[in-house]
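I have a structure here, written as structure tokens, and I will follow up with some questions on it.
Every protein chain but one is kept in place in this view of the complex.
Presenting chain A:
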Amino acid sequence: MEEYNSGEEVSFNPDEISVSVKECVEGVIGGTDYNQSKVNQWTASIVEHSLTHLVKQGRAFKYIVNCTIMQKSGAGLHTANSCYWDTATDGSCTVRWENRTMYCVVSVFAVAVAL
């Protein structure tokens, strides 16, 4: 039975999150080619697993996890994020991953909860 970690740190640590998100993505789509019938399950699975890992850390944050998977076919794709929050306690992390046939971009936003 895994234990919840009630950590003392209040601010967001993007490096740790980045590592666990990359592992999630590798675990779900590593080694597969773009498949239209499965991509729905893949995105849902990536966001759920990432969120579960984040919540298990037991920190006082609200989280938003966003995942985009795009087929590599020469089309241009551009994304931008903007956030209106408390820069001392809140933060975000974006992980870009690709293989031969697709791009995957996962963004995690963490907003501190005032207790």
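Please note the rule applied: contacts are C-beta pairs under 8 Å (C-beta built on N, C-alpha and C of every residue); 3 or more make two chains touch, one makes a residue touch a chain; residues count from 1.
Rule of thumb we're sticking to: contacts and distances are computed from a predicted model.
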Next item on the list: Could you check which of "Dynein, light chain, Tctex-type 1", "Exosome component 4", "DNA-directed RNA polymerase III subunit RPC3" or "GPI-anchor transamidase" matches the UniProt name for the chain that's left out?
Entry: "Dynein, light chain, Tctex-type 1"
Next item on the list: Among A:V19, A:V55 or A:A88, single out the residue that touches the unshown chain.
Entry: A:V55
Item checked: Those residues of chain A which, in the complete complex, touch the missing chain -> 34, 36, 39-40, 42-44, 46-48, 51, 54-55, 61-86, 90, 92, 107, 109, 111, 114
